[in-house]
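What you see is the complex with one protein chain gone and the rest in place.
A, B and C are the chain letters, set down in written order, and residue numbers restart from 1 in every chain.
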Amino acid sequence: MSNFDPNTDMPRGARPEEQITTDPSKPSERMQFRLMLFNLAPWIIASLVLLLLPAVFTNNSTITLMNQMMITIVFALAYNMLLGQGGMLSFGHAVYAGVGGFACMHIMNTSDFFSSIPLVILPFFGGLFGMGLAMIVGSFSTRSAGTVFAMISLGVGELIAASSVIIVAFFGGEGGVSGNRTDALPFFGNEFLQQINVYYLIAVWTIISAALMFLWSRTPVGRMANAVRDNPERAEFLGYSARWVRFYSFVASGFFAGVSGGLFAINYEILTEENLNTASSGVILLVTFLGGVGFFFGPIIGAVVFTLVQTVLSLQTELWAFYAGSLFLATVMFFPGGLAGLIMMHVPAFKLGKSKLLIIPYLKTLVPAAIGILAVCALVEMTFHYRHAATGDHEMTLFWTTFDSHTVLPWLVAAAIAAVGLGIARATAPSLKEAWNEANTRGAAS
Amino acid sequence: MDLILVNLIDGLVTGLLLFMLSAGLTLIFSMMGVLNFAHASFYMLGAYFAYSISLALGFWMGLLVAPLIVGLAGAAVERYGLRRVHQYGHVPELIFTFGLALLIEELVQFVWGKNQMAYSVPDVLNFTAFAISGNSIPAYKIFMIFISVGIFIGLLYVLTKTRVGMIIQAALSYPRTVEALGHNVPLIFMGVFGVGTALAGVAGVIAGPVLGTFPGMAFVLGSIVFVTIVIGGLGSLWGALFASLLIGWMTTFAKAYNIEMSNILNGLGIATPENLDESLFRDFWSLTSPQIADILPYILMVLILIFRPAGLFGKRSS
Amino acid sequence: MSVPALELTGLKKSFGKAEIIRGIDLSIGKAERHAIIGPNGAGKSTLFNLITARFAPTAGTVKLHGEDLAGLEPYQINRKGLSRSFQITNIFPAMTVFENVRCALLWAQGYKYSFWNLVNRSSALTEGADEILDQINLLGRRNLPAGTLSYAEQRALEIGITIAGGANVIMLDEPTAGMSNTETDYIMDLIMRVTEGKTLIMVEHDMGVVFGLADRISVLVYGEILATGKPEDVRADRKVQEAYLGAALEAEH
Partner (left out) sequence: MKNITKLGAVSALSLIIGAGSAFADTIKIGFIDPLSGPFASTGTNGLHQFEFAADYMVNDKGGVLDGDTFEIVSFDNKTSPKESLIQLQVAIDQGIRYIVQGNGSAVALALTEAVDKHNRRNPDSRVLFLNYAAVDPALTNEQCNFWHFRFDANADMKMDAMSDVIAKDESIKKVYVIGQDYSFGKAVADAAVSMLGEKRPDIEIVGNELHPIGKVKDFTPYSRKIVASGADAVITGNWGADMLGLGKSIIENGFTGPIYTYYGAGSGMTGAFGETGKGAIRLVSEGIVNPPPTEEASAYYQAFQAKYPDGNIDQTRISNTVGMLAEAIKAAGTADDVVAVATALKGMEYQTIWGSKVMMRAEDHQAIQNINILNHTDEGVTFPFDGSTFGVVSEQTVEMASADAPTTCEMQRP
């Protein structure tokens, strides 16, 4: 799945590990420590940011939104264990998160047991149930990757989603299953009454899960998952059964998907058919791919961006799904590495110390392009308003400007801005390309 | 007995309709390796275009023109979208079609709004063709059967008796060889994609009046088309036909006869639990076949994939 | 007498009506370097794939250290100490050169499907992989994606992956295919070095390449072994000469 190759043109020399491994003497040990710190840096920063975010955004809705983001992050990372690292395309992964979540809801409703455990460990049970289901399904679905795996996942996903409205005893029908998280054993006096308490619970779980999933990719079976993804036949002749490697990845992914379901249960205190259905499975595929499957942190970006689009953009426009679809399609067509791939494209230029070369050309091209695209969106919104707004309601507000959508002027203005913006972007694109090539070529920096 | 005959006819209609979609999809899939998730969206476009055309020019012009527009749209999607994504591999291609399906649904809502369209059967065909012991068979159904059978025969003729068909058939099994033989494979791809989507368009045009024309119509049909070609075996037109009819009849009969799970279980010698209302499996015991009719194809697909990954008629498993 | 490293008895393989391998009996001793040569289409690769269980034989047995391999999966055979390379370069192109080799070491070092060890924490793995890289002269390419290596380097890496697991029976499928003369010499020298003390079975279509290397040579023509013996004897064999010349003449037509 690694369509993007950031290292193709990597400069020689900048390879600190080489010395460490070949010559484990003292100076390199110091270096190893520094390297470890370097490796830990993103995690420490992420933890600090998660710790401090609620201090910046104090209102509940932002916290709710961030909770949703983190839940999606865990789920998307779990999904990427399959798609990105194991090369398995699943169309029914929501069921593992969903079943984990439903199990947590039932635990919440088992008052004797639930009141004897602290709420913080509940997601672990979600993980166990997700894992259990993954073991059952994985036992027959992981025999091959590719279309067979994808279609089995689709079929199983449809079956479980369909049974969610039939098997009322477990899935609660269309009303779902709801419970009360505050019934748990207080955790150091905390009953998790407020969203902010839940925020920290989810944040800790997110960091732990992300770290564990990252470490998983560094274990023997995690490495072999990549090997099997790239070349299952060769992996078999290295002593590994491709099927079992896939199975372990699948089960691990099911575990973390179940954890995300458990977090969902804690945050929303309700699970419904929606947590299982194919639409949710499709969304997680979009999220992961949008973020970029080739990099560990890709799904994180995807989860953040998608949640914002889904929740915040939908407050602004009815057409949010249209924009989301367009964004997604554009990503697949032009940046198959996803948003993470887009970011990582710049690493070589950074390493060469030439990233500064890109700033001016970027401003020259991307700013007009962005303005042009916004103008196109304005045209779309105006068309929509013109066609679907109430009769007599000619007034609309776009980008802080209120105007009459039934007069010619706004249309001309928007069309002109679109034409000029995109025109400039098009005219300056060659020089951007030139700058790009220059910034990625080794040699004297100008 | 009479009801069996009626159900056979109904199942045939459902199956043939499914076949029009799966035929195009299996052509596209076996040739290009693309699981086209947007296939049912082209079916929806067919219905909507036909509706709009029928308002101005009548149903028959819709039947004639709408599939052509859909085919052109499909070819354009291949030329300007898929071909670009093709270089990145199959997964991005698949995801591209996935996103396309979402976008088409949004576009349809943008243009036509979110309501059901009043697209209905033309007056010429709006009568009862014949009745079997009180069950009327609408003439439109007969018309649907004729159209789909006609298309199948036409497709079979093109594929087996013409040079283009030979090339396509060869490309189904040996895409690389055909390319090596100097045929313009990108052009063939575009053509096959266009024809495949046009077939889906025809299905939309004739199904729209009976099954409803609304933004969710693609979603309802969506994955079942894949299930059909997977069951039939990828790359096999006969497999697609067989699986379509199988699914058509299977779901029709499951809906038509209330077979109860408790009867089956009792028949197997398992006694009904005494306090069924408290049993964890109460919902399982009270299952009836109409409840699960539409998920039967999924069960069948999973079983087939486990025991015969290449599908019933397929030779390749991926 | 000790058990042979690899023993083939009455091995046959048909695809439909075409009989590709028509009954092969061959015994290869421990630490022997054995080359199987033959013209194109003789069934060399098929034979290879039969031994490594990529195909199931129509008849006959394959024994590794006296143990029948029938019904085993490729990974199980590998665990019994048989490792193979492929005719078409078969590496993990998206992973770095170092990781390619490290993956090959995992099973041999007993990590199995472990998810409680971190691979970069194990100095045995890192050192082991670097040692192999050193042997195949790819230390300088350590952190590049394997897919970006030159063809000869990729072939060398393939050999590195094949031997890394510490298997005592190494099978190489045309390791010099498509190489220039200097590259061929380089690879043969490499093979010589890295298979020291191991059983080597190698398929080649050009006898000249294996002459200095092999202890014994088998000539495979139309699915049958024409001759087996020391390189000099095989070269002098009339049947072999006829088969090779005949094939060469046919190829000209």
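Here, a residue touches a chain if its C-beta (ideal position, glycine included) is under 8 Å from a C-beta of that chain, and two chains touch if they have at least 3 such contacts.
Note that this is a predicted model, so its numbers are computed, not measured.
The chain we do not see here touches A, B in the full complex.
When you scan A:Asn59, A:Ser116, A:Ser139 or A:Ser431 for touch with the missing chain, the hit is A:Asn59. Here one chain is not drawn; of A:Ile270, A:Val367, A:Leu398 or A:Ala415, the residue touching it is A:Ile270.
Across the entire complex, the residue among B:Met31, B:Ile151, B:Ile168 or B:Ile295 in touch with the chain not shown is B:Ile295.
Chain B residues in contact with the hidden partner, per the touch definition given at the top, are 3, 6-7, 10, 13-14, 109, 113-118, 120, 128, 131, 134-136, 138, 210-212, 214-217, 219-221, 224, 251-253, 255-256, 258, 288, 290-295. In the full complex, chain A touches the omitted chain through residues 45-46, 49, 53, 56-57, 59-62, 64-66, 68-69, 162, 165-166, 168, 173-176, 178, 180, 193-195, 264, 268-270, 272-275, 297, 300-301, 304-305, 308, 310-312, 314-316, 318, 320-321, 343, 390-393.
We adopt the following convention: only the chains that are shown with their structure count from here on.
Chain-to-chain contact here is organised linearly: an open path runs through the chains from one end to the other. Chain centre most remote from that of chain C: B (centre = mean of CA atoms). Centrality annotation: A (chain centre taken as mean Cα position, compared with the mean over all protein Cα atoms). Chain B and chain C have centres, each the mean of its CA atoms, that are 48 Å apart. Between chain A and chain C the centroid-to-centroid distance comes to 43 Å (mean Cα coordinates, whole Å).
Those residues of chain A lying in contact with chain C across their complex are 2, 5, 7-8, 10, 15, 17-18, 21-22, 24, 215-216, 218-224, 226-227, 230-231, 233-242, 244-245, 248, 252. Interface residues of chain C facing chain A in the complex, by the touch rule stated above, are 52, 73-75, 78-79, 83-84, 86, 90-96, 99, 102-104, 106-108, 111-120, 123, 126-127, 130, 142-145, 147-148, 161-162, 165. Interface residues of chain A, counted against chain B in their complex, comprise 1, 3, 83, 89, 91, 140, 143-144, 146-148, 150-152, 154-156, 158-159, 162, 166-170, 278, 282, 285-286, 289, 319, 321-322, 324-326, 328-329, 332-333, 336, 384, 388.
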